[in-house]
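Only one protein chain is missing; all other protein chains are in place.
Moving on to chain A:
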Amino acid sequence: MSIQARLPLRPSSSTKAEGAAPQQGSGRRRTARRDQKYGLLFASPWLIGFVAFIGLPIIASAFYSFTSFNLFQSPEFVGFANYSQLLADDRFYKAVFNTFFLALFGVPLGLALALALALLLNVNVKGQPLYRAVIYLPTIIPTIVVVYVWRWLLNAQYGFINEAISTIGLHRPLWLDDPMWTKPAILIIGFWTIGGTAVIYLAALKEVPAELHEAAKVDGAGPFLRFRHIVWPAITPVTLFQVVVSLIAYLQMFTQPYLLAQEGRNDVGAGPNDSMLTYAMYVYQNAFVYLKMGYASALAWVLFILILVLTFIILKSSKRWVHYGN
């Protein structure tokens, strides 16, 4: 390889071809050949990785979704049985409902909060780097620690959250023991770890041209109008990115609800009345607790198709509300 790599060194004509623009012919062909060779060579780790860790597993998973299969005996073809079983499965519907519920509230509220935080962090006052670090801090804490800290904070009897709630004279929820309150608990934890999204918004806000602000001010536009007509259009591309990313994250949410609901190791419960059973949790339970690998694969494929469809719809709709400037 080292000899080949040094090849361009040898023929002086290649040097000339690079330098002199006219009389290209063979030089351009050589460039094309070099690009082809090194492009493939540099990309090869991922090409191999894609086949091994993504491509073949996708095909295998599609195949398994048409089989009955539990680790210990080889897959047995069952046609669409898994998919029709899924349509009659109450826990499947429960998981879909819970997951969509979380996404429906979590994505818009989360992005609104992240944007509000970014606007605050963009105000010109002392100490902003420190405040930014504090807002970002929760995202560096291991998820399992985040969840356990919040289980403690949300403790119905001894937790700080209920203490604060009763201080302002409201009714104390039972949080993790009340199916009405488990999903808000998951959302609150999601909002606490919104710092990454906020930092990306902050970077986008810093790119909004100052001249536009100034011009609008001269025209007498107040902060609200300036946000509506200058800031918001400029950050719609980033918003599109954040909507897609956070929607996908919500649709695949596993660790937070799994650990919030956990009573014991490999416990298949998902909170009171299955109120924390998310789609990804249900896939995991079927695959690694019930060992129904075929059924779990079918579930995973339904999720994949849902994500593709929703992403496609969002990208389509974006033509109407995303502004690409310059």
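One rule holds in what follows: contacts are C-beta pairs under 8 Å (C-beta built on N, C-alpha and C of every residue); 3 or more make two chains touch, one makes a residue touch a chain; residues count from 1.
Convention: contacts and distances are computed from a predicted model.
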Listed names "Isoquinoline 1-oxidoreductase, alpha subunit", "Phosphate-specific transport system accessory protein PhoU", "Pyruvate dehydrogenase E1 component beta subunit" or "Carbohydrate ABC transporter membrane protein 2, CUT1 family", matching UniProt entry of the absent chain: "Carbohydrate ABC transporter membrane protein 2, CUT1 family"
Contact partner of the left-out chain, one of A:43, A:112 or A:180: A:43
Hidden-chain contact residue, picked from the options A:112, A:170, A:225 or A:308: A:308
On chain A, residues whose C-beta touches the chain left out of the figure: 2, 5-6, 8-9, 15, 18-19, 32, 34-36, 38-43, 45-50, 52-54, 56-58, 60-61, 64, 71, 117, 120-121, 123-125, 131-135, 137-145, 148-150, 152-153, 157-160, 163, 192, 195, 199-200, 203-204, 206, 210, 213-214, 217, 238, 241, 248, 251-252, 254-255, 258-259, 262, 264-265, 267, 280, 283-284, 287-288, 293, 296-297, 299-301, 303-304, 307-308, 311
